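Quick one: structure below, then a few questions.
Shown here: the complex without one of its protein chains, the others still in place.
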Amino acid sequence: MDFNDTPEEAAFRTQAQAFLAATCSPKAARKSAERPARMEEAQASYLARAKAYQAKKADAGFAGLTWAPEHGGRGLAPIFSVIFGQEEARFDAPGAPFTIGLGMCLPTVIAFGAQPHKERYVRPALRGEEIWCQLFSEPAAGSDVAGIKTRAVRDGDNWRVSGQKVWTSGAHYSDFGLLLARTDPGAHKHKGLTMFFLDMRSKGVEARPIHQASGESEFNEVFFDDVVIPDAQRLGDIGQGWSVALVTLMNERLAVGGSPGPDYQDMMAFAAGALAADGKTSLLADSAFRQSLADWYVSAEGYKLGRFRTMTALSRGQAPGPEASIGKILNANRLQEITSAAIDAQDHYGVVMGQSAASDLFLRSYLWAPGLRIAGGTDEILKNIIAERVLGLPADPRADKGIAFKDLPTGA
Amino acid sequence: MDFNDTPEEAAFRTQAQAFLAATCSPKAARKSAERPARMEEAQASYLARAKAYQAKKADAGFAGLTWAPEHGGRGLAPIFSVIFGQEEARFDAPGAPFTIGLGMCLPTVIAFGAQPHKERYVRPALRGEEIWCQLFSEPAAGSDVAGIKTRAVRDGDNWRVSGQKVWTSGAHYSDFGLLLARTDPGAHKHKGLTMFFLDMRSKGVEARPIHQASGESEFNEVFFDDVVIPDAQRLGDIGQGWSVALVTLMNERLAVGGSPGPDYQDMMAFAAGALAADGKTSLLADSAFRQSLADWYVSAEGYKLGRFRTMTALSRGQAPGPEASIGKILNANRLQEITSAAIDAQDHYGVVMGQSAASDLFLRSYLWAPGLRIAGGTDEILKNIIAERVLGLPADPRADKGIAFKDLPTGA
Amino acid sequence: MNFDFSEDQRQLRDTARRALVPFAGAAREALEGGPGSELGGLGSGMWSLAGEMGWLGAAIPERFGGVGLGRLELCVLAEEFGRILAPIPFSSTVYAFAETLMACADEATQAHWLAQVAAGKAIGCLAASEGAGTVSPGRIEAALRGGKLYGSKTPVADGDSAHAAIVLAKDESGGLRLVLVALSQAGVSRKVLETLDPTRGHAELSFDGAAATPLGAPGSGWGEYERACDRVAALLAFEQLGGAQACLDMAVGYAKSRYAFGRPIGSFQAIKHKLADMYVAIEVARSNAYYGAWALEQGGRELAQAAAAARVAASEAFTLAAKENVQTHGGMGFTWAADCHMFMRRAKLLAVQIGAPGVWREKLVRALEQSNQG
Partner (left out) sequence: MNFDFSEDQRQLRDTARRALVPFAGAAREALEGGPGSELGGLGSGMWSLAGEMGWLGAAIPERFGGVGLGRLELCVLAEEFGRILAPIPFSSTVYAFAETLMACADEATQAHWLAQVAAGKAIGCLAASEGAGTVSPGRIEAALRGGKLYGSKTPVADGDSAHAAIVLAKDESGGLRLVLVALSQAGVSRKVLETLDPTRGHAELSFDGAAATPLGAPGSGWGEYERACDRVAALLAFEQLGGAQACLDMAVGYAKSRYAFGRPIGSFQAIKHKLADMYVAIEVARSNAYYGAWALEQGGRELAQAAAAARVAASEAFTLAAKENVQTHGGMGFTWAADCHMFMRRAKLLAVQIGAPGVWREKLVRALEQSNQG
């Protein structure tokens, strides 16, 4: 048991550090403090900076690390992606706009696209010249992803698509989108789906920002009004869209992010300057606070150390399993507890905005935290995944079994 | 809003107090401290004392308060039972052996029995001369009460019964039992049941005490080996047993007990003499402890005051609803927290038996508390009841719908 | 035993609920209007309705222009205002300002201000906090010197719209005292504060020689302030309860109508049991709130304990219900367009308004210790 790299990993890390030091400036503040600003920053200037960085990264051989060499990758084990990510996190490296495209969409294109597709799309994406987004979720298909209604109807060599997607990151600056659509409403839910990709500048595509509960807009709704997609842009067979989507979603696991928002360290620093409920002693000296702080630390470490265990498995060449689901459950619930406790700790004054950066971060994160318990799988869905796929418990009874999609009850 | 009796209620309370003062001695210690000894006391001497008390109670007109006069009752509203119960609780009044018989079994006999049954059985039960028990639960029919397997097969004017019941209170000292049995395994689960009563001294009936996790034995298993029950002892029609059982179970709600085991007061008294985790200050001065204590108080009051709200409804002549389910959820979970916290508070020494009555009570209750979360409906069943019957949410999908009982999957 | 509201009180509730139907969107309007637009609530007519219906003066004696009912009626109204997240300064004006005047102002002061409140002409507030951290006697710096008030208070709920404030201050002897200050005078300045919940107004109030009238006896300030908080806590618990119940109602409604995997999400135990947990928390809060209401109406020594328990339970129920209502709504619950986040905001605002849950748990245990001793 050791935390050291293998010689091969260590050599790679040194190369990565050298590249990053030459390319980016080191990060200034604590990572947690910047999250709420992340997407707001995704403006033209940020995008230009990101694209320039991605091109350098690809040219230096640090993009697509796990991809096969024929797709511009290096065929490395997943642990090398993790190592590069660790080093990248120490720098002001603008990689966010490519996460979904390179993490989920392009691996799907590589797996299911025709040879000309791969030649046309993979390299520009890898170099950051073209950005991809993922168009799966819909207003009526959230936890039940396969319940999508966006219709694609065959029209000669084309398909005509109408419907609505939601919670799409980066739709407004993406060049291409990976689209799951229903091609046969008469088939069973999982059988009537087909996967496409499309030019996001096609006629009839409109992206609108979603105004979130927290006041920010990090995601989009995307509307499709009779959008034409050539059949040549189909990925996989007609009616096989769900199998294709599973490949996309499996790749999502590797992209699981860190703990966003303020964590126990921030709370500890904050408590050192705050008063306990008795109005006299320091909050950090208050035993009730200390008991909670210990629990937050244990949870945060449980997440962090669990990632080390996953990395160990990756290091051995194993695939990341569904147990990664626990990370988000831990982080989201801890964030709700911590932000709530931080507000409470200031008594009457806790809800006042603009008093300090730390306090504002807690307030913004209080409103943002509920989203973390939902995005990328609700607590409830993740617990089902753990129960069924890790513990081997029986599936929920399926009310939608053997029923044509169009005949499923929707409550409408 | 007031806590006073109506004039009628007040007059009744005075009569009850007079009767009790003349009949019983006042209770000595705190009620909570005596629970673990209750059933162990259910020996011959206790039974004799209980029977004598019950006879006096009936003769004075305080038994069967809500029953119709023709069955020896007084036709009063349920609130009068509650009032008598409140007063009785202040005295050393041995009523436990009759709770189930008078609370659940005899109301069923009154509702479904033939006239000669009523004449024969109601009055002796009311006077405590005969004790009844309830034989519903089975090893494979706990939360799923209707899943019982005990078979009753028609044999001329009789039925022959074989099978096993479990968690039967007082089976070993009961004279009669109310028995739910399966008479048609080919019918749907709820349709193939029939209700009987039987003499517990019938040939082939054997009651064995259950050794509980806590080390005590408060309940029995009852085995039936080809026991003959005359068809005349059937209650309700053949195949209508579930409807009959629902009447029995509805009467159970009125019999919901108080909070057993140590509560926040005991914890507060205990904490005054214990040390906090710093080894210096009093546990009662420790802020972490005080925060928990406040929550326990709020939960205990929530239960107590909720009972007052139920009593108010009873006072208005309303029936007790499924919302009473929350009481047991609160009490059982609070008991688990309190007993665990009391053990922890003594550090290394917390698990040592025999150091003090208070500490032993916490230890015994730690082992007993898990049973409270199960007996009379698990947390999970009670939450389903709240969700479906109070909040009106849809029922769980029924895997057993439209399937003959004998064809239901059992995992065996 | 009658541990419930009376028939008259329940009729008042029904009347209020019906009368408030046109104002169901008032909180949303205040939200979209941005900070300080709770005056939109005033402008929308909800405040004048409250005056016309006699709600502002419900517990004010008839001789001062009120309706002369009791605190139980205020509880009933509080629950209804809580249910629709009313964006008006009802709690500050009625629970805090008017009730405190009735407890410790002289007849003339009462006559003047209570009549104004009952007529809907005066908004009042209670100002104690001087910044981050628990309000406690040793941390009060606002000072009364020669009948003039100096210092500043922040945050003051409804301090942005109030005509008068009751302020906790030190007097010349160093003891604490509540003082009454008209806010439309030289020597008073206000800074509107942005808070988590833009549908309710908050301000920092600064005093530089403002004329102030002491209330109660010298040195009585902290005790009077604590008793004022107990009264507010008992009443605010009903606002919180109304908010919590509204969250549960929303969540139940959504769980019945939203389908996933071919069935209503409310048929999944993960959702059913979450909603049952909310129900349990709300019922615990309701029972404790009823006892708080009874103690408030009685005016006896039970109030401190009963109010603290009511407040702890209500803060717990509302924050839980608001949080799990979002979760039940899934992605939809995380949009600005859904009202879920407005309840999240209000739940936290009310939970810290007169002291955070931890502070009230501590108060509750102190009350328990005192009742054990006495």
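By written order: A, B and C. Residues from 1 in each chain.
Quick note on the criterion: a contact is a pair of C-beta atoms (placed from the backbone, for glycine too) under 8 Å apart; a residue touches a chain by one contact, two chains touch by 3 or more.
Note that the structure is a prediction, hence the values are computed from the model and not measured.
Novice: Identify the residue among A:D184, A:E221 or A:E380 that touches the chain left out of the display.
Specialist: A:E380
Novice: Considering the whole complex, which of B:I100, B:A276, B:A313 or B:I326 touches the chain not shown?
Specialist: Looking across B:I100, B:A276, B:A313 or B:I326, the contact with the absent chain belongs to B:A276.
Novice: If I consider the whole complex, including the chain that's not displayed, which of B:R120, B:H211 or B:R316 touches that chain?
Specialist: B:H211
Novice: Please pick, from B:Q17, B:S202 or B:S340, the residue that touches the omitted chain in the full complex.
Specialist: Answer from the full complex: B:S340 touches the omitted chain.
Novice: Spell out the interface residues on chain C facing the chain that's missing from view.
Specialist: 268-270, 273
Novice: What chain A residues would touch the chain not displayed?
Specialist: Touching the chain left out of view, chain A contributes residues 1-5, 9, 79, 268, 284, 287, 290-291, 293-295, 297-299, 301-306, 308-309, 311-313, 315, 323, 326, 329-330, 380, 382-384, 386-388, 390-397.
Novice: For chain B, which residues lie in contact with the unshown chain of the complex?
Specialist: These residues of chain B touch the chain that is not shown: 137, 139-140, 142-144, 147, 166-167, 189, 210-215, 274-280, 288, 336, 340, 343-355, 359, 363, 366-367, 370-371, 373-375, 378-380, 383-384, 396, 398-400, 403, 408-411.
Note that only the chains that are shown with their structure count from here on.
Novice: Would you mind checking which chain's mean C-alpha position lies nearest the centre of all protein C-alpha atoms?
Specialist: Located nearest the centre of all protein C-alpha atoms is chain C.
Novice: Report the inter-centroid distance (CA atoms only) between chain A and chain C in whole Å.
Specialist: Once rounded, the distance between the two centres reads 40 Å.
Novice: Taking each residue of chain A in turn, which ones touch at least two of the other chains?
Specialist: 276-278, 288, 399
Novice: Two or more other chains touching the same residue: where does that happen in chain C?
Specialist: 256, 263-264, 271, 358, 361-362
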